[in-house]
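Note that this complex is displayed minus one protein chain, with the remaining chains in position.
Our next item is chain A:
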């Protein structure tokens, strides 16, 4: 006896979403997921039909689900895979690239690849080992390289919009971290949309209102093959610890994660963080890196170029 029923058709429910008081069958869940993504895109004015969207794909469930939905909705997309040269975990980078390529080929979508070791002569773990910045965590170096590569590809490919697969769990984990330290400038910048600026595309997160289990369910129910394994460098990361804590809360009190994130956005829209933080919110004067041309906050080479040419600051 299976009692949980789809709210739309009364068929057998496949996914229950306690925070919405909603259970849906396989078909209606996928339909709902696509509709909700479209609503988020409109609600936050992320992009319009005549804009070309660069989708950052990692081979994971979120980014592939996002690309699948945007393609279904008829948006013009280009996928970007950044090969980080991570060989641990049975060739993590090669494996996730293969999945992204198979996904794109099956749907006739265009996938661009930025191969970091081939282009810059070093993998992320190698860069991390060489520089002080990465000695503690490859992720720090990785973040710099990914941000640079995404901006570079967006400009080169004529994409005014960069979409990433961040889900609500990702956003809530970051929010939790920034709230613990009351990093007001970070809180001010945490948005579903970051407007474009010279040299930077607009950055959008169309899945930011879905729980992580929903994007996984969408990927599974739509036959999307994604990389299940975690990047080996993610083990023990703060974001995983925060997610575990928030999920404990969620289990005790369904809807906690959603409330935490959505009331934050509402409070911010009402100006909750603005007045006290005016000094911090001021963007630093814009300069351009003489080597790669990307905007930077400091004079001289940008952080990425210093990282690649070996003159990164010794922190």
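We adopt the following convention: a residue touches a chain if its C-beta (ideal position, glycine included) is under 8 Å from a C-beta of that chain, and two chains touch if they have at least 3 such contacts; residues count from 1.
By our rule, contacts and distances are computed from a predicted model.
UniProt lists the omitted chain of the complex under the protein name "Thiamine biosynthesis protein ThiS" (options: "Thiamine biosynthesis protein ThiS", "ABC transporter domain-containing protein", "Xanthine dehydrogenase YagR molybdenum-binding subunit" or "Fe-S cluster assembly protein SufB").
Here one chain is not drawn; of A:4, A:180 or A:267, the residue touching it is A:4.
The chain not shown here is touched by just one of A:28, A:61, A:202 or A:306, and that residue is A:61.
Although one chain is not displayed, its contacts with chain A can still be listed: residues 1-4, 13-16, 23, 26, 60-62, 137, 139-140, 142-143, 146-147, 169-170, 173, 212-213, 215-217, 220-221, 228, 230-231, 233-234, 237-240, 243-244, 247, 250-251.
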